[in-house]
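Can you keep this structure in mind? I'll have questions shortly.
Note that this complex is displayed minus one protein chain, with the remaining chains in position.
Labels run A and B following the written order; every chain starts at residue 1.
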Amino acid sequence: MAQEVIDILTSNIDTLWVIDCAILVFIMQAGFMCMETGLSRHKNSINVALKNAADFGVSVVIFWIFGFGLMFGTSYNGFFGTDLFFFKTDKAEYMTYFVFQAMFVATAATIISGAVAERMKFNGYLIMTVLATGIIYPIVGHWAWSSSYLSKYDAVNQLLLSTGQVKTTGWLSDLGFVDFAGSTIVHSVGGWIALAAVIILGPRIGKYSDANKGKFTGSSFPLAVLGTLILWFGWFGFNGGSNGAMDEAVPLILINTFLAAAFGLLTGLGISYLRFKKPDPFYIILGPLAGLVAITAGCNSMTSVTSIFVGVVGAIIAIIVNEVLNKFEIDDVVGAVPVHLAAGVWGTLAVGLFSDLSILDTGLDRFSQIKIQLIGIIAIGAFTFISSFTILSLFNKFYPLRVSPVQEELGLNIAEHNAVSIEHDLISILDKQSESGDLKIRGPQDPFTAGGVIGLYYNKLMSKLRD
Amino acid sequence: MAQEVIDILTSNIDTLWVIDCAILVFIMQAGFMCMETGLSRHKNSINVALKNAADFGVSVVIFWIFGFGLMFGTSYNGFFGTDLFFFKTDKAEYMTYFVFQAMFVATAATIISGAVAERMKFNGYLIMTVLATGIIYPIVGHWAWSSSYLSKYDAVNQLLLSTGQVKTTGWLSDLGFVDFAGSTIVHSVGGWIALAAVIILGPRIGKYSDANKGKFTGSSFPLAVLGTLILWFGWFGFNGGSNGAMDEAVPLILINTFLAAAFGLLTGLGISYLRFKKPDPFYIILGPLAGLVAITAGCNSMTSVTSIFVGVVGAIIAIIVNEVLNKFEIDDVVGAVPVHLAAGVWGTLAVGLFSDLSILDTGLDRFSQIKIQLIGIIAIGAFTFISSFTILSLFNKFYPLRVSPVQEELGLNIAEHNAVSIEHDLISILDKQSESGDLKIRGPQDPFTAGGVIGLYYNKLMSKLRD
Partner (left out) sequence: MAQEVIDILTSNIDTLWVIDCAILVFIMQAGFMCMETGLSRHKNSINVALKNAADFGVSVVIFWIFGFGLMFGTSYNGFFGTDLFFFKTDKAEYMTYFVFQAMFVATAATIISGAVAERMKFNGYLIMTVLATGIIYPIVGHWAWSSSYLSKYDAVNQLLLSTGQVKTTGWLSDLGFVDFAGSTIVHSVGGWIALAAVIILGPRIGKYSDANKGKFTGSSFPLAVLGTLILWFGWFGFNGGSNGAMDEAVPLILINTFLAAAFGLLTGLGISYLRFKKPDPFYIILGPLAGLVAITAGCNSMTSVTSIFVGVVGAIIAIIVNEVLNKFEIDDVVGAVPVHLAAGVWGTLAVGLFSDLSILDTGLDRFSQIKIQLIGIIAIGAFTFISSFTILSLFNKFYPLRVSPVQEELGLNIAEHNAVSIEHDLISILDKQSESGDLKIRGPQDPFTAGGVIGLYYNKLMSKLRD
C-alpha cells in the first residue's frame, strides 16, 4: 500500500507542477500579443491583437482533432503518428501531458503572427496557422518528441518496445537528437515558417523607402516591453514544465533560463551602446528573448556558465541576423526570425557542443552528438521551410495572402475588421465640417476624447479665422 | 505515524493547488479591468479602471466581515448562514478555503462594472458592490455551496448531520442542485445584477442615436484582448481550484475549460464571418468568454466532446442575447449580460442535460436533475434580479446612481476624479491661445507630448497665417 500511496503523491506533485507550467505557457499568448501589438503601427494594432487571440483557438482545436495524434500517435516508420485523434483518455496523467502540449502548440503559431504583421490577411493568417500547427509542427514534433509520450504512456508501445519488434518513435529521437524544451521544435519551426511567409509577402509599403530608413514607429513601446516581461514570465513554465516532473532538475533549469535571458539582455544593451551610443529599445527586447530561445534546448543539461555563454551568443546572433534581414529588405516586423529561428538553431547546436552527455543519455560521444544535432536542425529546417514556402506560395497564387495596397495604407484595423480606433473618430468630424465648406459649422461638444479635442480646436480656429 | 504524514503531505499538495488557483483568480481582476477599460471610451477609462480596483477592496473586506459568514455559516433553514463573521480560525485548511472564496467574491462584483460603465457614479457603483458581494452573492451562494464548507470543515455540523437532527446546508444543494465552479452562483448572479442596473440606468447618451448606430469606439481594443487573455489565464484557476484538491479530476477540468473556450472563440469568429463577412473584434472576445462561463458549471462532470458543445452553444447564445439587448436599446457596454448571465444559465442547465450523473452524485435521475437545475436557475435568477432591481431602484430615487448628462459628456475621468488624460492638456493650451486672440502668442515648447505637438502645430499654423 505504502508504495502505491507514494506513487499517487509523487504523481500529484508532478501533475501540479506540469499544470502550473502549462498555465504559464498559456499566458505567453498574451506576451506575444502585447509585444507584437506594441511593435506594430497603430493602424494595425487591433488586427495584430486579434490574430494573437484567434490563433490560440484555431491551433488548440486542430491539435485536439488531429495534431496531437499526428505528433504522438503510433508512429508510421518514425515519420508521423497515426492514431489518438480527437484526443480522449481516461488516464489523468495522459491528460496532463495533453494540456501541456496543447499550450505549446499555440506558441509555435503565434510566433509567426508578429513577423507577418501589418500586411497579411486575417484569413491568410488563419490558413497559415492551420498549416503550421496542424501539419508541420506535429510532424517534426513527432520526429523528435514522440518518444516522450509513447515510451511513458502508451501501454501497447511499451509492450512492443520490450519485444523489440517495431520502431515506434520518431526517427530523430531514435538517432539521439535532443531538444529539451523546443529551441528547434517550437521556436525555429515558427521562425522558418515566418521566414517563408515574409519572403512570399514582401516588405510593408514604404518600410525600406529612403524617407523611413527602415524604421516604422510601433503603436506602443511600453506595451512591447510588457509583452517581453510576460513572455519571460511564461518561459519559466515553458522550460520548467518540459521536465515533466517536479524533481531536483527543476531549479537548475530555471536558473539557466533566467541567467541566459539576463545576459542576453545585457548583450543587447552592450551592442546598442557600441553601435548607437544609446540604449536601443528594440535591442533590449531582442536580447533577452534571444537568450531565452537559445537556452531552451539545453537548459537542463548545461552548467550555468555555459548557459550564460549560450544566451550571450544567442543575443549576438539574433542582432546580426536582424541587420542582415533588413539589409536584404526582408521585413520581419517584430524580429521573429532573428529571435526564434536564428537563436533557436544556435541553442540546438549548443546542446551538441556543450551539454553534459550523461544527462542527454543518448549514448553518443561528443562528435556524434554534434552531428546528430546538425542533422536535426537541417532536416527540420529544410522540411519546415520548403513545405511551408511551397504550400504558402501555391495558396498565394489562388488566394493572395497579402491585403491590397489600399487596405494596407488604410490599416488592417479598418480594412479587415471595420474596427475604428479613436483616431478614426477625428476624420468623420473633419469630413463633415470640411465638406460643408461653412466655417460656422462646429464640431461635437465632447471635449475629452481625442476626436472631440481636435473638433474643439477646429472650432476655435475657425472662429478666429472668421474674425 | 505513516498515515498522519501522508495526510499532511496530501493536505499540503491540495493547499498548494488551491492557493495557486486562488492567486490565478485574483489576476482575473486585472483581466476584467483591461477588458472593460479597453471597451469603454477614452474619456471614461480611468473611472472604469478605478472601479475595477476599488471593488476588490470593498468586496474582500465585506466578505471577511460578514459575507463569508452569511455564505458558509451555520444555516438558518437553508437560507443563509448565521455565524463565522469576522472570519477567524486556527485551522490552515479553513483558511485556504477562505482565501479561495474571497478571490471568488470579487469576481461577481467586477462583472457588473463593465455593464454599467461610462454613466454610473463611482459611489453608486460602490453601493452596488456592497449589495452584490455582501448580500446577494453570499445568500445564493449559501443555497448552493454552503455544504462544501459545512460538511468538510465544520465539526459541529458534522456531528449534527450524523444525528440527522438539523438541516444544515443550503436548500438548493439539499435538493441536488449542482454548479461546480459558479456558472450560476458567480457569473449569472453578476449578470442578473448587471441587467437590473443597466435597465435602471438607461443607455449612454447617444449610444442608440442614428449617428452612432449603436457603436461607440472603445479606448483600446488591444487592451481588451489582453484582458480577455488574462481572464482565460485566470479561469484555469477558477475552474481548477473549485475541485478543492489536486487529484485525478484536475486535468480533465482544464482540458474541458480550454476546449470550450477555444471552440467558443471559433464560434464567435464563424458567426462574424457569416454576419459581417469580416472577423468582428467584439465577437472574438465574446466567444471564448461565453464558452468559459458556460463550461464553468460542468467542467468536472462532462466529456470533452460535450464540453465543446456546451462552449459552442454558449457562444451562440451570448451573441444572440447581445443583439437582442441592442435591439431593445439595453446598453451593456462590455456584453456582461450576454456572456455572464446568458451563457451562465445555459451552462448550469447543461449540467442537468449532459453531465455524468455518477460524478454529480446527487442520487437524482436525469429528468429530476434537469428539473432541479431549472429550479436553481430560476430561484437564483428571480431572487437576484428582483432584489437588486428593487433595492437599486429605491436607491436611485433618493440618490441617483447615474451621473448628470453634463458629467457624462465630459467623461467620468474628469467629472468624477478630476483625472485628466493627455488629451486634457491640449485644451488648456488651446484655451490660453484662443482667448488671448493674439496670433503672436505661442504654445509651450514641449513638442513630444500629444499636447505639445498640437501646440507646436498651432504655432506654426499661426505663423503662416500671419505671413
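Criterion: contacts are C-beta pairs under 8 Å (C-beta built on N, C-alpha and C of every residue); 3 or more make two chains touch, one makes a residue touch a chain.
Here the structure is a predicted model, which is why all the values come from computation and not from measurement.
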Residue, one of A:57, A:114, A:240 or A:298, that touches the chain absent here: A:240
Which of A:9, A:92 or A:130 contacts the chain that the document leaves out: A:9
Absent-chain interface as seen on chain B, which is shown: 2, 5, 9, 12-13, 15-16, 19-20, 22-23, 26-27, 29-30, 33-34, 37, 45-46, 48-50, 52-54, 56-58, 60-61, 64, 86-88, 92-93, 95-96, 98-99, 102, 122, 219, 223, 413, 416-422, 424-425, 445-450, 452-453, 456-457, 460-461, 463-465, 467
Residues from chain A at the interface with the omitted partner, ascending: 2, 6, 9-10, 13, 16-17, 20, 24, 41-43, 217, 219-222, 225-226, 228-230, 232-233, 236-237, 240, 246-252, 254-255, 258-259, 261-266, 269, 276, 278-281, 284-285, 287-288, 303-305, 409-411, 413-414, 421, 423-424, 426-427, 430, 434, 437, 439, 450, 454, 458, 461, 465
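Following the convention adopted for this analysis, only the chains that are shown with their structure count from here on.
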Chain centre separation (chain A, chain B; CA means) in Å: 30
